[in-house]
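Below is the structure I would like to discuss, written out as structure tokens.
Showing subunit A:
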Amino acid sequence: MSVLAGKELRIVGFLCNWCSYGGADTAGTARAVQPTDLRIIRVPCSGRVNPLFVLKALINGADGVLVSGCHPRDCHYSAGNYYARRRLELLKEFLPVIGINPDRFEYTWVSASEGQRWKDVVTNFTNRIHALGPAPRWEDVPARYDRPEELIESIRPLGCGEHPALPELKQAIKDALAEGLEGVLGWKNGFDAVHAEPVLMTTPEEVDSLIWGPFNVHNLAVYLPKYKGRKIGVVVKGCDSKGVVELLAENLISREEVKIFGMGCNGTVSLPRILAKLPEGAKIESCVGRGNKLTITAGGQEYEMTMAEVAQDKCRLCTKPNAVVSDVFVGNPTTEPEAPADGRLPGLRFLDALSLEERMGYWKGQMERCIACHACRGACPMCVCRDHCVSDTRDPAWVTQEDTVQQKLFFQLIHAQHLAGRCTGCTECERACPMDIPVFALKQQFGRMIQKIFSYGAGLDVNATPPLLTYQVEEPTIKEHDLA
Partner candidate 1 sequence: MKYAYYPGCSGHGTSVEYEASTRAVCNALNMDLVEIEDWNCCGSTPAHSVSHELSGALAARNLMQAAKTGADCVISPCPSCSSNLKMARYRMQKPAFKAKVDELLDAPTPANADGGADLMETYSVLQAIVENVGVENVASRVTYPLEGIKVVTYYGCLLSRPAHVAKFDDPENPVSLDNIMKALGAEVLPFALKTECCGAAMGIPDVNIPGSLSGRILDTAKAVGAEAVVTACPLCHMNLDLRQRQAARISKKSFFGLPVFYYTQLIALAFGLPKNAMRLDKLAVNPYPLLDKIAERRKARVSAELEAMKAAGAAS
Partner candidate 2 sequence: MKIGVFVCHCGSNIEATVDTATVAKIALTYPDVVFAEDTMYTCSEPGQENIVQAIKKHGLDGVVVASCSPRMHEPTFRRTVERAGLNRYMFEMANIREHVSWIGRDREANTNKAAELVRLAVEKLRRNTPLYAKQFDVTKRVLVIGGGVAGIQAALDAADSGIGVVMVERESTIGGKMAKLDKTFPTIDCSSCVLAPKMVDVAQNPNITLYAHSEVESISGFVGNFTVKIRKRATYVDWDKCTGCGTCTEKCPTKNVPDAFNEDISNCRAINIPFPQAIPKKATINPDYCRKIKEGKCGVCAKVCPTGAIVYDMVDEIVEEKVGAIIAATGYDLVDWTVYKEYGGGAYPDVITSLQYERMMSASGPTGGHIHRPSDGMEPKNIVFIQCVGSRDCSIGRPYCSGFCCMYTAKQAIMTKDHLPDSEAFVFYMDIRAPGKMYDEFTRRAQEEYGVEYIRGRVSAIQPTVRPDGKVGYIVRGADTLLGAPVEVDADMVVLAVGVEGSKGAGNLAEKLRISYDHFGFFMESHVKLRPVETNTAGVYLAGVCQGPKDIPASVAQGSAAAAKVMALFSKPKLENDPQVSVVDIKRCVACGKCIQVCPYQAIEEVEIRGQKKAHVIETVCQGCGVCTATCPQGAIQVAHFTDNQLLAEVNALCLS
Partner candidate 3 sequence: MNITRLDKAKDLKFKHQVEEESGQNLSTCYQCGKCTAGCPGAQVYDRQVSQIMHAVQMGLKDEALKNRSLWLCLSCSTCSARCPNNIDVAAVMETLRMMARREGLVQDRPIESFWKAFLDTVHVTGRSYELGVMADYMGRTLRGWGNLEIAPMALRKNKMPFIPSVIHGREEVARIFKRYAEKRS
């Protein structure tokens, strides 16, 4: 629908029925004149406002979005606004990473008696949006095709030699199978020397095929929910174990049904980085790892490379190389380094250095390449929806089949929002992407803001509740956004 050209901007408001909608009525009854830009959508409670509605509006061209609910302690439904406060605060902190000025979104509290306050809120917010001007359109922003290439230095020694405790691990798994475990998830060699593939080991022979080393990239936690109700084991690296913890914390798998095998991890590799060092199309014949050096024979030629050159980004900053939770841990644990001062992976570092408009251009460029294969989703151990993903249904119709940058980005935002407070940072989404799109940056933006606001990291404590599924009556780290 057309906005009165030049006069109005498109401002969408979500108001709870009981307090703020009533406050707007009170303002009307008092004939409190306000700017005309705002369009109010009535919702039962601010807690009903899924942050994705706000993102939807902003991605689709709204110039400003305002959410208003009952004051804290005053919610008609007791607690809806407490959930809203956490989710919307986080959303506001998230927006800049996709190039949206966080001032375009605001949330506040107005009670049904506060007509004057409502007038002030509308007036001030509308003035703010007019001062910002019309939101930049995706069509108008120039796409960027540059991308993070930074090779960050590792905070710990990385290695690719044979793990001395592997036979011990195999024996432990065989014992467990003998004791009645249905199977154990692990890795075996794939179609060539640098590709591993997941395996469900059920016989001693299959256990003998188990490998442990830099090519065990897959996070096997992703398969666990599928086996819910069956007794099964899983071999985990440190990062994988965080996924297991988070699944346990959310009751998506049960502790009694899963046996966890761990060994100290010395890092895994990024296959694109290895392939980039080999001639295109060269057949890989063998690979030998010693210390921190890999020797790959491809097309009859030997190539040497160090872990410092080819390790995955997440391994370089890993502080949990040993399983956070395990039933059987064999061998010596790897030394755990101090947390790095800067935990950002290259994707976020690159984005942080850009202006808001450049970030929009960046995502436009990345999303133009997205083929919507949803491999990112498939690799994610925390995606609970599986076959019920909202991107595969019209009911509800969050995304359409249109092949636009906005639609594809919105899918990524849905995924990131669903993972907010739950993502353990395994970066499997990014690894799985056939187009090599750095989608993990969206999750890491949520992650660091959750750390900032709630001092919470996912995947460390099976008794923890993800911060967006709970609340505190007083939120000391969230300051009120007073528009009045």
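Regarding candidate selection, all candidates are chains of the complex that A comes from, given by their letters.
In the analysis below, contacts are C-beta pairs under 8 Å (C-beta built on N, C-alpha and C of every residue); 3 or more make two chains touch, one makes a residue touch a chain; residues count from 1.
None of the values given here were measured: they were computed from a predicted structure.
For subunit A, the touching candidate in this complex, among 1, 2 or 3, is 2.
Against candidate 2, the residues of subunit A that register as touching in their complex are 1-2, 4, 7-8, 10, 12, 17-19, 21-22, 24-25, 27-29, 31-36, 39-45, 47-50, 53, 56-57, 60-62, 70, 73-80, 83, 87, 111-114, 119, 250-252, 384-386, 388-390, 393, 395-398, 418, 465, 468-470.
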